[in-house]
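Shown below is the structure under consideration.
A single protein chain has been omitted; all remaining protein chains appear in their positions.
What follows is chain A.
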Amino acid sequence: MSTPNHRLDALRGDAAPVDHNARTIAALAGNPGCDRRAVLDAAGIHKQNTAVHLGHPAPFGQSPFALARARSFEELVKADGCAHLLRLLRDTLGLSIPEVAYTDIADVGGNAAHQLRHTHTRAELRRAAEDDERSCTLFDHPLLKLPVAGHEVYLEPAVIAFQIGGRFHIVEIKSFAIIDETADSAQVAAASRLSALYVYALKALFEAEGIDPDRVSHEVVLVCPKDFANHPTATLLDVRQQLASLRRQLSRLTGIDRILDRLPPDLSFTLDQSPAELARAIRTVEARYAPECLSSCEMAYFCRADARACGSLDALGRTTRDDLGGLESVDAVLDLVGGDLLASPEHAEILGQLRHVGAIYGEHTEAKAVAWAS
């Protein structure tokens, strides 16, 4: 039996692997039951190209205006040796920060190889943790590594690790506004999930180095524009809850090797196959579609088409699924109500409820249905 990494490479073929980043891992952790996403991500498959080849492109993409704004805000915060950032850190953490060393780990002698940058990150952080003399350091672009579903992935560095007096904080710079001390809750939630992932990876790194992981703070510094201006402001986000749920979700991710064991040995997801062949190959790995996937997974439109084709209730959203008490499909629901299908004992209760609803519903809509048809 070949090793999981070999098998994953074989699934991808000659195409270059796509890196995980905090966003993809957060999306994966958000739907831990989806084997399809786990395998495609672990194999580094370009999901967008795959979806296009299958004829179900996801209309993803970021506006150039949003990207430009994010970039210019980040530059502003980091300008003049992170002058803004230091001021904010003094204010939010209430620290008197005397002097600061700034280390950008992104360039290691011009060599950007992952392994090298990661080794460098480890060395730098280790030195900072052990050396009491260096009172305060900012590490930009630390490249962290994380085992996901039994597979080591690198985290694209988009944060700063800040060390003061041997205590480490993650600093996340986001360009959504905090207006009158409140921000869009969905964006704060997404930012907390991403930050939690960095905290988690940093703690893992410390543990591997034999350093106390509690020296990584669960309080993340979130830097955002204040009100309608471009002026930065900072707040502390407590990500303990996100950290706990992340830990739970990552542990629930089925080990990749166990999924791979169930797949046919000659399986391949390369794009030189016909769309029909590729679709058949993809379908051998089970997906767990939910409408939330539409905003977080490039494969979502393909999976949705499959879910709809078999009348799965998943396509109608979690609430509907829960309301209909564990029934699987539209046909199951309507045939039970219509009496064309016999209910199994575990569905007896929902059947009673549905027949009752179906009867009253028919009573009140029949007259209208006639009017509609005409």
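Quick note on the criterion: contacts are C-beta pairs under 8 Å (C-beta built on N, C-alpha and C of every residue); 3 or more make two chains touch, one makes a residue touch a chain; residues count from 1.
Here, contacts and distances are computed from a predicted model.
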| item | value |
| --- | --- |
| Identity of the absent chain, which is to be given by its UniProt protein name, from "Transport permease protein", "HIRAN domain-containing protein", "ABC transporter ATP-binding protein" or "Fe2+-dicitrate sensor, membrane protein" | "HIRAN domain-containing protein" |
| Contact with the hidden chain (one of A:23, A:167 or A:308) | A:308 |
| Option from A:70, A:271 or A:341 whose C-beta touches the chain left out | A:70 |
| From A:166, A:275 or A:358, residue that would touch the chain that is not displayed | A:358 |
| Interface with the unshown chain - residue positions in chain A | 59, 61-70, 175-177, 179-181, 184, 225, 227-231, 291-292, 294, 308, 311, 313, 315-317, 319-320, 323-324, 330-331, 333-334, 337, 352-354, 356-358, 360-361, 364-365, 368 |
